[in-house]
Structure formats: structure tokens, C-alpha cells
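For this depiction, one protein chain was excluded, whereas all remaining protein chains were kept in their positions.
This part shows chain A:
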Amino acid sequence: MLDWLDPVKGFGVTFTTMFKKVPTVEYPEVKAPTMPRFHGRHQLNRWPDGLEKCIGCELCAWACPADAIYVEGGDNTEEERYSPGERYGRVYQINYLRCILCGLCIEACPTRALTMTNEYELADDDRESLIYTKEQLLAPLLPGMEAPPHPMRLGDTEEEYYRMGREQPEAAVSGASADKDSEAAR
């Protein structure tokens, strides 16, 4: 009886869709932030005075299920110090063609040197440039940080250093003031 109305009903669906909100993301122009705990590119963190947190223990490389991490440790000397303590990561490479961004290396890291960022735009046309070296992975120097090698600024002994490093807010510490603080504390 009212069969002739069916096409009109069909267009009704089309018509109402025009007033619905579009779910499409506008990706390259508007980059929606990821979830806060998204597993993106890695980052090698620093202490507030700029020394590296990585001690070259290779636990991340051992934890990696895809064998994507390559670490070579080196010895710190008094003249050339990259991290507090005895050892530092001299060579640190992550092969993003192998890395499955699972985060097991982050769990394995004893000094919280390795964490993940929310950066995900990693595509490249070259296999070699997807092996990220230490310079690419290291966190940028925040104000107050000084590029290593330099002596420990947050305390003379290691224990003191670690305690000061934890108490100071990360961005606000400068090398000189940290030295004064440690003297005052003594």
C-alpha cells in the first residue's frame, strides 16, 4: 500500500546523517594526544644536573624479546664523567625495525633511565636511519642542565648525589645552586 514511501525513507537516513557529528580524525593537521601511558619512542633520561641516568648494565637488552637494543658500557673516570657511579652506556642503539614497543625494557631498567614517550611518527624510507643512536634517544637538556661529561654536581658521594637528585625538582636545579645546597646541607 505505502510501498512507494520506501525510497523516501531510505533518503531519510541519508538526510539525517548530514546533521550527525563526523567521527573522522583530522590527523595530519590536528594531532590528537595519545593515552598518557602510550608506548611510543624511547627516551634516555638525565639527572637534574645533566648527567645520564643510564649505567650501561644491559638489562634492557637482556629483557628485550626482539633483541632490538644494543648497549656497550664504558667506565667513568674523574676527568670524563657521563653518569654518577662507575659505568655509563657508551653505545646505546635501539633498532626500531625490531622493537615491538612492549615496554619490557622499561620494566627492566633499574635506574629509570629508559622510559617511553608518546611520540609515534617513526616511519622512514631507510632501514639504517631507523636504528636510533644514543644522541637521538637522549632527553633534551632542560634549563639548568649541563651536557656531560662533567663532575657530579648534586653531591660528592654517590649516596648524597642520588638523594639530592631525587629531592630537587627536575627543571629548577642549576649546577651551581645544587653545589651550594649540598654544602649547606652538610
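FYI, contacts are C-beta pairs under 8 Å (C-beta built on N, C-alpha and C of every residue); 3 or more make two chains touch, one makes a residue touch a chain; residues count from 1.
Assume contacts and distances are computed from a predicted model.
Among the names given as "Acyl-CoA dehydrogenase", "Phenylacetate-CoA ligase", "NADH-quinone oxidoreductase subunit B" or "Electron transfer flavoprotein subunit beta", UniProt records the absent chain under the name "NADH-quinone oxidoreductase subunit B". Across A:63, A:108 or A:131, the residue that sits in touch with the chain not pictured is A:131.
From the set A:7, A:23, A:36 or A:140, the residue in touch with the chain omitted from the display is A:23, counting the whole complex.
Those residues of chain A that touch the chain absent from the view are 23-25, 27-28, 31, 65-67, 74, 80, 90-93, 95-102, 120-128, 130-131, 133-135.
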